[in-house]
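Notes to accompany the following structure.
Every protein chain of the complex appears in place save one, which is left out.
After this line comes chain A, so read on.
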Amino acid sequence: MKKTPLNQLHKDLGAKMTNFGGWEMPVEYNGIIEEHKAVRNQCGLFDISHMGEILVSGEKAFESLQRIITNDMEKLEESKIIYTPICNKNGGIIDDLLVYCLKDDEFLLVVNASNIKKDFDWVKENILDNTTVENLSDNYAMLALQGPESKKVLTQLTDIDLNLLEYYRFRKAKAAGIEMIISRTGYTGELGYELYFEPEEAENVWKQLMEAGFDFGIKACGLGARDTLRLEKMLALYGNDIGEETNPYEANMGWTVVLNKGYFIGREKLINIKANCCSKKLTPLKITGRGVARHGHQVYAADKKIGEITSGSYSPSLKQGIALAYLKSEYTDPGTKIEIEVRKRRVAAEVIAGPFV
C-alpha cells in the first residue's frame, strides 16, 4: 500500500487505517460523528496527500485541455480554478477533477487518487504537439482545512489577507513558514482551504495548523467524515456515484459540460445524451424508516425495481440514513415514496429536493 508523508503521524494519533484505492489512509481518529460535527461547526484538518497532481504545460496546453475537459477553459485566468469531468468518446466520466491555472500556459490538474495513472495516460494520449504532461503527484503533500473557523485558523499562519481569496481561487503564498498553494476549495460544503506544498514539510505544517486551530476546536479528520460531509452536500464520489458507465447529465453535473465551446472528446455523444436526458438520474433519498442504505442496495417502488444506491450512509447532521441512487426518471420527483432493500428487509425512504443539509 502507498503511504502519505503523514502515515506515521496518523498511526501515532491512534487513527484507524484503511486501504483506500491502494493508499493506507486514516478513516477516523476519535469517531466519525465527532469529526463530522467539528467540520460543520468549527474546523477539521484532513490529510488528502493521496490526491494526484498532473501538470500540463506548453504553448498548446490551453488548447489541449480544452479538447480534453467538458467544462470551458475560457472560464479560467491566472489564480482561478474550475471543476470539470473528463469524458470518453461515449460521454462516460473518466474522472472528475480541478484545473488550476498557474500561468496561461501552465495548468495543474488535481485528480482522484485511484485515477492518477489512467488520467495521466489519457491526457498524454490526447494532447496536441508542444505540450508537456508531468505526473507530479509525489511532489505534493495536500491538506484540507475545512469548516467555518478555518479562515481564522489559517490567518494566524499567513500574511496574506484571506478575505480577498474568493471561492475557487488560489494564491501562491507563504504559510506556516513555507511556500504553498492556498486554494479556497474543498469537499465538505463548508468554508475551507486546500493546501499544496512539498511533502517534506507535511508534518511541520500539520502540527502548526493543529496548534493554530486548538482554541477553535480543530479536530484531525479522516476519510470517514470526509465521506459523510460530502454526501450531505450531494457531492459525487468517483467510483461510487460517477464513473465511465455514467454521464454528467444523469449525475446532475450538466453545468460542467459546455457544448458550445467547440470540439472536445465526448461532445458528439453528449449532445445526444442531453437531448434525451435522462432515463435515470442521480437522486437524493432520505431514509424515513429505521436503517442505513449502503452502496449497491436495490431501490423499489412497490414490487418494481427502480434503481440502485450508489452512496449511502448515516447522516450525523440529520441523525438518519441518507443516500444517493440512480433512479428511473419517473420516480425522481421530491416527495416520491420508495423502498430500499436493506439486508433482506424493505426500509421506507423518500426522494428529497436538494442537498441534505
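Observations
Basically, contacts are C-beta pairs under 8 Å (C-beta built on N, C-alpha and C of every residue); 3 or more make two chains touch, one makes a residue touch a chain; residues count from 1.
In the analysis below, contacts and distances are computed from a predicted model.
Missing from the rendering is one chain, named in UniProt as "Glycine cleavage system H protein" (options: "Fe-S cluster assembly protein SufD", "Glycine cleavage system H protein", "histidine kinase" or "Oligopeptide transport ATP-binding protein OppD"). Interface note for the absent chain: among A:Pro26, A:Gly91 or A:Gly224, the touching residue is A:Gly224. When the full complex is taken into account, the listed residue touching the unshown chain is A:Arg294, out of A:Lys80, A:Lys269, A:Arg294 or A:Lys328. Even with one chain removed from view, chain A keeps its contact list with that chain: residues 16, 27-28, 31-34, 224, 228, 290-292, 294, 313-314, 316, 319, 343.
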